[in-house]
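Have a look at the structure below, then the notes.
And then subunit A:
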Amino acid sequence: MNLLAHLPALQIVVPLVAAPICAVLFNPRIAQPFAVLVSLVTFAISVGLLNEVLAEGEIVYHMGGWEPPWGIAYVIDPLNALLLCLVSGMAAIVMPAVRLGIGAETTERSRRLFLSLALLALTGMLGIVITGDAFNLYVFLEISSLSSYALIATGNDRRAAPAAFNYLIQGTVGATFILIGIGLLYMMTGTLNMADLAVRIVDLRHTAPIQAALAFILVGAAVKAALFPAHAWMPNAYTYAPSMVSAFFGATATKVGAYIMIRFIFTVFGAEWVFGDMMIGWILVPLGIAAAFAGSLVAIWQTDLKRMLAYSSVAQVGYISAAIGLGNRDGLIAAIVHVFNHGLMKGALFMVMACVILRLGRADITSFRGLGRRMPVTMGCFVVAGLSMIGVPLTVGFVSKWYLVLGAIEAGVWPVAVLVIMSSLLSVIYIGRVIEVAYFAPAPDDARIQEAPALLLVPTLLLTVLCITFGIATDTTVGVAAYAVQFLLGGLP
Partner candidate 1 sequence: MSDPAPPGEPRKRYVFDDPRNVRRVLWTFYAACALVFGAEFFMHRHVEHPWEGLFGFYALFGFGAYALLVILAEGLRLLVARRPDYYDD
Partner candidate 2 sequence: MIMAPLPASWLPLVAIALPMACVPLILLARRFPDVREGITMAGASLLIVVVALLAFALSLGPVAPLAVTGPIADLPLTMRVEPLGMLFALVAGFLWLITSIYAVGYMRAHHEKNQTRFYVFFAIAIGATMGIAFAGDLLTLFIFYEILTISTFPLVTHAQNDEARRAGRLYLGILMGTSIGLFLLAIVITYAVAGTLDFRPGGILQDKVQPALAGLLLALYVFGIAKAAVMPMHRWLPAAMVAPTPVSALLHAVAVVKAGAFSVLKITTFIFGFDLLAGLTATGLLQAVAAFTVIAASLVALTKDNLKARLAYSTISQLSYIVLAALIADPAAFLGGGFHIATHAFGKITLFFCAGAILVAAHKTRISELDGMGRVMPFTFAAFLIGSFSLIGLPPMGGLWSKWLMIQGAFNTQHWILIGVFAVSTLLNIAYLLPIPFRAFFRPLPDGASSGVREAPLPCLAAMAVTIMGCLALFFLPDPVIAFLSRALSLSGAFP
């Protein structure tokens, strides 16, 4: 059996199979390395897929050899190949540190379950990204959502459970919206395969059900992506979840929501119709800008820094939304690149929070006093990733912002360019005040506070270095995004 030919299947199967094994078979000491191994393998598969896509173009894989419309197709183009890398890569980075990242926050007994859930969530997200079947996408969405509700609830803060419950309700609503949308599409076209949908929808665009389907799917995806004002589930969920969960979901979950949006708009409904007749830009761009301001402004006042980062994510999702809404080439590049780049920087920042929480047990702003001297490497990572959030050149944030502003100017919407830049300046404030506290406030007299252990520090550093690497060498990110845009836009400008 040619393994390489089945990489798309393996991408999903490996973590999916590993999850129950992890839960049932091993004691925590073995489960941990096993999970790490699985995530590494998954990541390797993703990279292999990306290489294959870049070399040979779109890959279409029929699950179990069943042709659509009966079977499920996995369709891998540069866009989802990049996302697969991000998701599995984040998993591989986070997984080794899980022991530390949740050690203080969960009981020893539940760690196996935790790992199992994490692998399940990973499977779900990978599935959402890889599948070419609309209903299959919904299934994976539910897998990832359910496991993530549980993961968030494992936080040992007593507010974790309500937060997870809240997420559950809102996430379910969002998923239901998507399901209804898919149902409408199926009703009208009789197919669930996205490629077929795209062909059949063309003639049905004037019908109300298709238009309603667009609305359902958009709003559903907006909820999953935590697009303002449907972001309400996110702050609490990320704040009270275990550090590692925050890091993983902070870097990936909302991106998957954004992916759903991009995929349905460009692949299924067709960009020229969505942006032309449906004028969806008039919804996405204002919402995006509003999100950018609302999220950043709220972040400024937050004392709990995990919460601050969550609100910062609200703002960043806003940029992605606005970038999609521009509906031109540079905008779409900006959206895709920012999905990836924001994953890196937010991952790095949440990892920093994990380091701090490990040492101080909390991540409120006062606990950062004097950390610049006590945890120099950790804080150095915070500074670099923070600069990236601000959009300083040679960091990934700059690249995203460049394309976003360029896209806005090319689309002729000057105010958007100005507003994007203005809102991004707000990040100077919320990042800057942390830096101030860390470097200018006197350190408390607690001698136990010291640098985080290597197991946490190395992934943090790795992500930080990536923030810079992909800020300088942008072939992988922008190059792939530009390639992906060719698939998505076809003939659009």
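Simple rule for what comes next: a residue touches a chain if its C-beta (ideal position, glycine included) is under 8 Å from a C-beta of that chain, and two chains touch if they have at least 3 such contacts; residues count from 1.
Basis for inclusion: all candidates are chains of the complex that A comes from, given by their letters.
The shown structure was predicted, so the numbers you read here are calculated from the model rather than taken from an experiment.
K.L.:
Considering only this complex, which of 1 or 2 touches subunit A?
P.N.:
Of all the numbered candidates, the touching one is 2.
K.L.:
So in the complex, the part of subunit A that touches candidate 2 is made up of which residues?
P.N.:
Touching candidate 2: residues 387, 390-394, 398-399, 401-402, 405-406, 409-410, 417-418, 421-422, 424-425, 428, 432, 436, 439-440, 471-475, 478-479, 482 of subunit A.
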